[in-house]
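Missing here: one protein chain of the complex. Every other protein chain is in place.
After this line comes subunit A, so read on.
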Amino acid sequence: MVEPATATQTAAPVMPQLKDELDIVIPTIRNLDFLEMWRPFFQPYHLIIVQDGDPSKTIKVPPGFDYELYNRNDINKILGPKASCISFKDSACRCFGYMVSKKKYIFTIDDDCFVAKDPSGKAVNALEQHIKNILSPSTPFFFNTLYDPFRDGADFVRGYPFSLREGVPTAVSHGLWLNIPDYDAPTQLVKPLERNNRFVDAVLTIPKGTLFPMCGMNLAFDRDLIGPAMYFGLMGDGQPIGRYDDMWAGWCIKVICDHLGLGVKTGLPYIYHSKASNPFVNLRKEYKGIFWQEEIIPFFQQVVLPKDCTTVQKCYIELAKQVKEKLSKVDPYFDKLADAMVTWIKAWDELNPPTAGSSVPNGKAA
């Protein structure tokens, strides 16, 4: 039986790393009470709150946090017609927060995620672990059987070529969840009581060429390296699908990271996921996705990005083109999505104009 940590006050780090280089993006429609528990770990950082749903509602932010808050009216005002690419009535709207941030790193977390405890009972500082993951290299070209070799107490195993030991920059750190696991609706319906009690003390790089289902509940990434590809798609109000936002972004970023020689890590840190969403509601949202993903996965597995796609934006535009070409036949939704992907990039570039000397390619195209 896992439980969330309660006495987090004493667990604050002495020196919060990347305090001025990291924004915490939180989508919400209800309240932000959960921040009280995270206070010792989050208070030094700037928050970007993206308020979904009714913009006339006031979201109460606990005192003492430095934040900016955007509701739908703000999103419409800032993006104008391009606001059409930002989902409404779905937590996918959080990617607006990525776009307006001016920091290098983003950590995003859901408002029903609390501080977890490790097996010794100690409160897990999820943000600190994400930072460790992101600031140390990834190793996508050869699997290390002792997992992340850059962690304390670990290293590369016998047989690991020395030429691959420098690793590549880490673009994404994907954390996990204790208690309510991130299952799809059918699995939730069949196993309503299953809880994730297993604390797997590992971080590992997802190998190049391997796709994974990314979850946006507990995620960090380097905006400079991969930000433009972190579009969470068209979900929610007026859309035929929901609960595929983070996964869509995950497939896009993985293909692009593989192409540009960047790394994606998964594993620690854990957060404690407290709320199980209604599986019947979820089933309605996911229903089409369950069929569509059978086409979507082979599509992403076979994507080849041309060598002249040397920036994330170029990769993403090319990906949008291929989505339109190859997935529109699955459903006209993908045609709309491909257009929205292009709109997103235009909006991103408008809000994040390249500064002089920053048009350097992000990495070597594979």
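Convention: a residue touches a chain if its C-beta (ideal position, glycine included) is under 8 Å from a C-beta of that chain, and two chains touch if they have at least 3 such contacts; residues count from 1.
FYI, contacts and distances are computed from a predicted model.
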item	value
Protein name, per the UniProt record, of whichever chain is missing from view ("Mitotic spindle checkpoint protein MAD1", "Methyltransferase small domain-containing protein", "Vacuolar protein-sorting-associated protein 36" or "UDP-arabinopyranose mutase 2")	"UDP-arabinopyranose mutase 2"
Identified contact with the non-displayed chain, of A:H130, A:H174, A:R223 or A:K314	A:H174
Selected from A:Y67, A:F212, A:Y287 or A:Y333 as touching the chain missing from the view	A:F212
Touching residue (missing chain; options A:P63, A:G121, A:G153 or A:P353)	A:G153
Residues of subunit A in contact with the chain not shown	119, 141-147, 153-164, 174, 176, 181-184, 187, 191, 194-202, 206-215, 243-244, 247, 250, 266, 286, 290, 293-294, 297
